[in-house]
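The complex is shown incomplete by one protein chain, all other protein chains being positioned as in the whole.
Chain nomenclature is as follows: A and B, assigned in order of appearance, with residue numbering initiated at 1 for each chain independently.
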Amino acid sequence: MNVINLTYLREREKKEYGKRTITVIQEFGAENIAQCMQCGACSSICPLSISGFEWYNKKLIKGIELGLRDEFFDDPTPWACVACNRCSEVCPRDVNPFEVMFAMRRLMIEEFVIPPTALEALRSLYEHGHAIYVENRKARKAVGLDEKPPTTDSNEKALEELRIILKNTRLIELGLFPLK
Amino acid sequence: MPNTTFLFFLTCLDNFGDKLSKEEPRIGVYVCHCGENIAGAVDVEEVRRFAEKLPNVVIARDYLFMCSDPGQEIIKKDIRDGLINRVVVASCTPKTHEPIFRRACEAAGLNKYYLEMANIRDQCAWAHWHEKKKATEKAKYLVASAVAKARLLEPLEDRYVEMNQNVLVIGGGISGIFASLDLANAGYKVYLVEKEPSIGGNMAKLDKTFPTNDCASCILTPLMVEVANNENIELLTYSEVESVEGSVGNFKVKIRRKQTWVDWDKCTGCGACINVCPPAARVPNEFNEGLDERGAIYIQFPQAVPRKAVIDIDACVKCAGREFGKPPKVSKDGRKILAPCEKACPTGACLRDEPRDPEGSILEIEVGAIIVATGYRVMDKKYFKEFSPSSPNVITALQMERLISATGPSDGKLIVPSDIKKYKEGKNAREPKVIVYISCVGSRSKRYHSYCSKICCMYMLKQAMQLKESYPDLDIYIFFIDVRTTGKDFDEYYMRCKELGIHIIRGKVGGINQLPNERLLVRGYDSDIGKPVELESDIVVLASAVEPSQGMEELSRKLGISIGIEGFLKEKHPKLYPVDTLSEGIFICGCAQGPKDIPDSVAQAKAAASSVMSLLSKGKMKVEPLIAEIDRDRCSGCGICEPLCPYKAITITEKRKKEKKAELNPALCKGCGVCVVACPSKAIKLHGYTFEQLLSQVEALSIELER
Partner (left out) sequence: MKKYGLFLGCNIAFNRPDVEVSMRKVFPAFGIELDNLDGQSCCPTWGTMPSVDLVGWCAVAARNLALGEEKGIDLITACNTCYSSLCEARHKILTDEKLYKKVNEVLSKIGKKYQGKSKCRHIAWVLYEDIGLEKIEEKLKYRLDGMRIAVQPGCHFLWPSESLTEKEEDPFNPVILRNLCEALGAKAPYYSRLIDCCGAGALKSTSPEKALKLAESKFKSIEEEVKADLIVTTCSSCMIQLDESQQKLKKIGKLKKEIPVFHYIQILAICMGFDPKKVAGICITPRDKIIRKILEEK
């Protein structure tokens, strides 16, 4: 059926989750989400909206407000956000839709809903200190630089420090990959 | 008491002007149930029994609703029977009910200031609804305190102050015009002060008005002429309020008449001077909202009332070295070197010789009431960076109104604003094919104004309908967030617009970019379909937020009235008193109070005029005698009280014996009590709140209640 059953959503919020989805999103960092008056300014210039994604800022906020939650988990939109923040720049209510997208990510990651590229980037961050890491150093050598840049790549102590920080974040509870 | 002390006591009383009655106070205490409101938390019977036992209390009764007719009758009967000569009512708030009980006392023949109320509802029962025992105890204390004061009440008399019958109306827009006409036709003398050279306000800038599509000038101009011709209205344009002193019934106002540099008695408004003002002296034309320019000497608009010229000396380029405030230079052959405007004027009205007076001349008037009708302005487009405000084809709605108006920069011909200059030079000006409207620009926003500006939805539809009817091939897109067409005939108007083929899109525009040839790329969103939309447009009209007129904040400070958080003048009560302010005698109306359309402005203007008439019609104003009184013999002349009085009611004067003492003007005193507290000699007494009364109340609150 093409109908959104609001009663079902409300009951589910009360019984299964114990909290309204909008409250969860607020707690994850999108404090002003309730201020949204659905004007649409953010969606008129959002790259996700323009290129054809489904649950971009305005629609995501509305869906969250209605009580949708698991329904988003199949959709790649929140993970496609480029964080350009043009939405926050034009929003008349200071809702900061960017924060809503990322709060959604933080919720999804709890349920292990994370695209393989993002998971790989996190793993790489822990392993090497870089989200993007390339073994082949021909390019660096060709332009006359040291094979290893002056980052955690060449500084074992710094990498260890970074790992200690990461072990003191939510990554530990999430258990996405082993943090040795 | 030994004789000497008694005589001293008497002289004290006499010197103090004390009017304490020589008879014993016989107090009647009346405890109200107020239905359940008091009885639900307070044991009324217990309080009544407690009151009975207090000294000087001869009778204590209780009743369900003391303020009702039978309730009041109980009090009146006790007075008429001679049982009591002081009344204490333990009930609700004096704010609403004190006048009722005072009237009851008066009707029964007792001085109405022999009444004291104890608020055992708002300040007791309601506040402590769930602690009945403690609430009852507190009620007893409150009653004891009221009784203590009742013992010391004075039989004061009401005073009457003469009210000046003139009225000042500030602002000559549609609201100010209607307020003035209503008052003038009722026989009151009105001073109508307007800061521009002409009255008419923003309505004079409009082309048509919704929902009837009446021509604004056609309905406004006759009213403006009526104002000019009305013998009860003194029209003071190109003037501003400089200062206001005094209080209701007796305001002393200084009005600064700005220097026009043109003799308005001689000027006929022919306009000959305007044609000769050189091109070098051009500034943005405020009446056309900056779309084109005017000269230094100008008449505000063709239907101006009064239709007189004014020289803007900041814009004047002083042709041929013609200075202001000096006689003209004389050429070698003895001719005076005059400026072109001086030469062109057939009546010699140009007054460039007059000495420069930057303050203008001051006119002092006395009025009994003031109406503030200063109107509104719209937000400038420069604040909205995402809408490409640097483009000349992005304009505000008021600018669009001027563009389509027959007296506007293109004589009413619809052209793109970027070609106005071309039009004026007689060249071919491009006509727009697509026009986009954007609503809620600066309104409903956390960054600028949180309120809705109310008139924009309707005026966008009005302009669109006008344009579509005149140019059927024009494509018009209106981007709304919500369509707010509340009011009679408004929703039908909206539907007619849709029938005409005007595109209504629900979704805000997030960005505008410039395209070649001064066209614009509009990035919007259609919420109904749920997709972003974009289009190319020739003109973009921003429905920018309505704000109060410039200078309203300063004016409000001069008048001593408040401004609300959102920036408009604050009314006394948002529901029941929309045109009154907390300052008695000062009323507000029109857009100065909040954004609204013409019918609502007129309604408020008439309401304000009617309130003024209610206030002034009796000629005298009853003033409560609960004001201060200074004992000059006790006064040491230190002068601490004078600057403290917020109403400037105290002056230090010399009278007998050449000693400087404080003197109080009872007409100005509001009984605030600041001077009473500040006086180090305790020479000032506040009737109704004397030291003895208050201290006896405090003492009563410290008694031990029997458990």
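Basically, a residue touches a chain if its C-beta (ideal position, glycine included) is under 8 Å from a C-beta of that chain, and two chains touch if they have at least 3 such contacts.
Not measured: the values here are computed from a predicted model.
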On chain B, residues whose C-beta touches the chain left out of the figure: 385-386, 388, 390, 511, 513-516, 521
Absent-chain interface as seen on chain A, which is shown: 29, 47-48, 50-53, 76, 79-86, 88-89, 98, 102, 105-106, 109, 114-115, 117-118, 121-122, 125, 129-134, 139-140, 142-145, 149-155, 157-159, 161-162, 164-166, 168-171, 174
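Rule of thumb we're sticking to: only the chains that are shown with their structure count from here on.
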Centre-of-Cα separation between chain B and chain A, whole angstrom: 51
Chain A residues touching chain B - in the complex, by the definition given at the top: 35, 37-46, 49-50, 58-59, 86-87, 89-90, 92-94
Complex interface listing, chain B residues touching chain A: 386, 440, 444-447, 481, 506-511, 523-527, 530-534
